[in-house]
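A protein chain is absent from this complex, but the other protein chains hold their places.
And now, chain A:
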Amino acid sequence: MAYTQPHPRQSILSTSSHSSVEHLSPTASSTRFSLPAAPSIHTTLGSSRQTATRVVPNIYDRNLNKARSSEVSASAYAFLFSEIVQYTQKRVSGINDFERRLNTMGYRIGTRILELLIWRNESSSKTPKREIRLLPVLLMIQSQVWKAVFGKAADGLEKSSANVDEYMIIDNDPLLERHISVPRDISQLSCSSFTAGIVEAVLDGLNFPARVTAHNTANAQYPNKVTILIKLEKSVLEREELLK
């Protein structure tokens, strides 16, 4: 059937643009006509040529501010994260390894968030600024980074009273862990290590190298409460002293 069809069609075409159709093989034309509801042969020809040469949109053509206020579905977010956790769980030997891997994945996100966030904040200014002091950086993480990633600011930012180089960011109900129940045998695990990775990347990017870990600090009121512990490197504190 496919081979008998082209001939009558060709005769219709020959009245207007015979030469352009002649080189088309019967198979090519039959695939062309599988396009739905073509009003006339000419438009079909046009659109098939268009799809063939259509340029795939690339990331450089997109406006970086376009998705600024758009939101991602929480269920999709939770599903993706559960897949990440399952994927990681299959490939690790212990809790430490598990948390380290989640941290590494978060780190990849963090480097991007930092650049994008600062670009969105600063690119409209004629003299864009970087943060070079510790406290504004921590506040930025607690409010802006959290808002960009989780849609709300973190619940607290505290300075450790025992160690001068330790700061804590507290989230009473982390979005990432809302749908995760950690089995009893690995109850030490905190999936917020992923968040810790994000924080670590932001601090690293801004020249505040630190070791960031996540700890479950559940209490009766907030069963999911997580503390992100930031342990800054010595060099950071020394520099802060100098800049004072």
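Convention: a residue touches a chain if its C-beta (ideal position, glycine included) is under 8 Å from a C-beta of that chain, and two chains touch if they have at least 3 such contacts; residues count from 1.
We take it that contacts and distances are computed from a predicted model.
Engineer: Which listed name, "Phosphatidylinositol glycan anchor biosynthesis class H", "PRELI-like family-domain-containing protein", "NEDD8-activating enzyme E1 catalytic subunit" or "Transport protein particle complex subunit", is the one UniProt assigns to the chain that has been left out?
Structural biologist: Matching the unshown chain against "Phosphatidylinositol glycan anchor biosynthesis class H", "PRELI-like family-domain-containing protein", "NEDD8-activating enzyme E1 catalytic subunit" or "Transport protein particle complex subunit" yields "Transport protein particle complex subunit".
Engineer: Can you say which of A:V85, A:L102 or A:I118 touches the chain missing from this structure?
Structural biologist: Touches the omitted chain: A:I118.
Engineer: Tell me which residue among A:R130, A:K152 or A:K231 touches the hidden chain in the full complex.
Structural biologist: Selected residue, touching the omitted chain: A:R130.
Engineer: If the missing chain were put back, which residues of chain A would it touch?
Structural biologist: 58-60, 62, 64, 108, 111-112, 114-119, 122-123, 126-132, 205-207, 239, 243
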